[in-house]
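Missing here is one protein chain; the remaining ones are kept as they sit in the complex.
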Amino acid sequence: MALRAAFRGRAGLPGLLSCSGHGRPSPSLTTQRNNSSSPKIKVDYDQTTGVAVMHMQSPPVNSLSLDFLTELCIGVEKLEMDKGCRGLIITSSQPKVFSAGLDILEMYGKSPERCGEFWKAVQEMWLKLYGSNMTTIAAINGSSPAGGCLMSLTCDYRIMADNPRYSIGLNETQLGIVAPFWFKDTMVNTVGHRNTELALQLGLLYKPAEALKIGLVDQLVPEDQVLAVAAQTMTKWLTIPEHARQITKSMMRKPTLDKLRSNREADIQNFVSFITKDSIQKSLRMYMEMLKQKKA
Amino acid sequence: MALRAAFRGRAGLPGLLSCSGHGRPSPSLTTQRNNSSSPKIKVDYDQTTGVAVMHMQSPPVNSLSLDFLTELCIGVEKLEMDKGCRGLIITSSQPKVFSAGLDILEMYGKSPERCGEFWKAVQEMWLKLYGSNMTTIAAINGSSPAGGCLMSLTCDYRIMADNPRYSIGLNETQLGIVAPFWFKDTMVNTVGHRNTELALQLGLLYKPAEALKIGLVDQLVPEDQVLAVAAQTMTKWLTIPEHARQITKSMMRKPTLDKLRSNREADIQNFVSFITKDSIQKSLRMYMEMLKQKKA
Partner (left out) sequence: MALRAAFRGRAGLPGLLSCSGHGRPSPSLTTQRNNSSSPKIKVDYDQTTGVAVMHMQSPPVNSLSLDFLTELCIGVEKLEMDKGCRGLIITSSQPKVFSAGLDILEMYGKSPERCGEFWKAVQEMWLKLYGSNMTTIAAINGSSPAGGCLMSLTCDYRIMADNPRYSIGLNETQLGIVAPFWFKDTMVNTVGHRNTELALQLGLLYKPAEALKIGLVDQLVPEDQVLAVAAQTMTKWLTIPEHARQITKSMMRKPTLDKLRSNREADIQNFVSFITKDSIQKSLRMYMEMLKQKKA
């Protein structure tokens, strides 16, 4: 019921979630699955520059499934342990979308144990990326709602394609679910308390120009230059004395990371008990059915 | 003495408290009283939309007296308990003023017990409004100094009349008194630490355009459209899934609310011992005398 209301009202609020079906992938939670045997992450690591580019390549919209998150975390950890790797650029190989966020199929009709396992992987992704010693840059070459936005927010710098058909934001509320406290904390650290309060209550998705204005992204560039500019920007970051930069980054982020580290189990319990509620499961089913109708 | 200095220097600081007497009500603490038997609050509740409009109608300037606050709190509580009421718009029936803030007569020449009772009601108003489960919108159709500004800041969204003769701000310092920590916290949550530090030290009152620029209000509209735009905005907010929005709002505001909840008694003691000081009572008397001279 709540979701229906959200969809009805959507057209009236500028910058909100749009699923108008112009051949675009739905820019949020998705139900699609790709062949789980093919790698969902491709890492190009250049040892001469010390920079790795991580391409998300899980069709159609880089949904954050348990498999995807596990692969991503393993990939990040490998790079983190390689002392020669100092910079990580995250981007998408899929057209029009950076990442559509958490995979709805991991939350619908699953056992509490499985839901808990999934949520632990979401936490792990955030802890690894927000706490990375590497310089991290998001090359946001498409829409980036919900979990996709969170992933962008973990980076040290965000470069987005200047295409008004793309949007970015933590739009969970629009779907009847709630961004947890560490999503909120990450956004507050980036755009401040008031912007976050407004964005999270309304589940706002921002066009690139709006996102730049409130500081949700740092720079807009033409779509075909996102990755090139990310590489140039990384070159500049890597001129900074490494040890001093790492200590400084940790000083800025440690209190926020520690809040989740010391509350992981409670946060998992909280998520599982919320997502397995009948009313929420019903909302998710309605949302999936709407997505199917759009595709048909 | 301190107050005199404030008044002398006022003309020099743009955007500060102005009492230039063009027939306007004094936009701050006031001494006027209206007949206490007529209702100070009028609530229009539309059950079909689920939206209540609360008109403040305590002539001349909606001063926040103990009676006014008690009526207001009872009104809010009734709406809060009505599950069908999802939105609350707060506005003024008085010309040129939203609310002039705390009633100075409640703080002058009163017993410590009475001062404490008054302060408890101010706290209660803030706790009820800042912690409301409803979507709350301030339709600021006039000046809104001190306690009037605080009331605006408790809302989820602030729409102000674009009239440069109006102003808004926590100008307590100008009167020789101090905004307590929870006024401060509410402002920091809205406009950030630095803007708050500057605004509270100088007791700044902002013209609508300035208020918009620092984020003290969210939107300016022509004076005759304030209430209509508030109603339209409310319609959009009510499309958001209710439960998810409420949890999100609570997540953003609970730490700030809890700080006062766990310090109410100490905060009352602090206020009473400050306001009953001879020097502060003398300042208040001088201020009231100045207001009387302006009226004469």
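As written, the chain order gives the labels A and B, with residue 1 at the start of each chain.
Here is the rule we go by: a residue touches a chain if its C-beta (ideal position, glycine included) is under 8 Å from a C-beta of that chain, and two chains touch if they have at least 3 such contacts.
Bear in mind the structure is a predicted one, so any value in this text is a computation, not a measurement.
> In the complete assembly, which of B:T48, B:Q201, B:S262 or B:Q293 touches the absent chain?
B:Q201
> Based on the whole complex, identify which of B:G131, B:G176, B:P208 or B:P241 touches the chain you can't see.
Of these options, the touching residue for the absent chain is B:G176.
> Would you write out the residues of chain B that touch the absent chain, in ascending order?
Those residues of chain B that touch the unshown chain are 2-3, 5-6, 8-10, 12-13, 172-179, 181, 184, 192-194, 196-198, 200-203, 283.
> Tell me which stretches of chain A touch the chain missing from the display.
156-157, 188-192, 215, 218, 235-245, 247-249, 251-253
The definition used in the following text is that only the chains that are shown with their structure count from here on.
> Rounded to the nearest 5 degrees, how far is chain A rotated relative to chain B when their C-alpha atoms are superposed?
About 120 degrees of rotation relates the two copies.
> How many angstrom lie between the CA centroids of chain A and chain B, rounded to a whole number?
39
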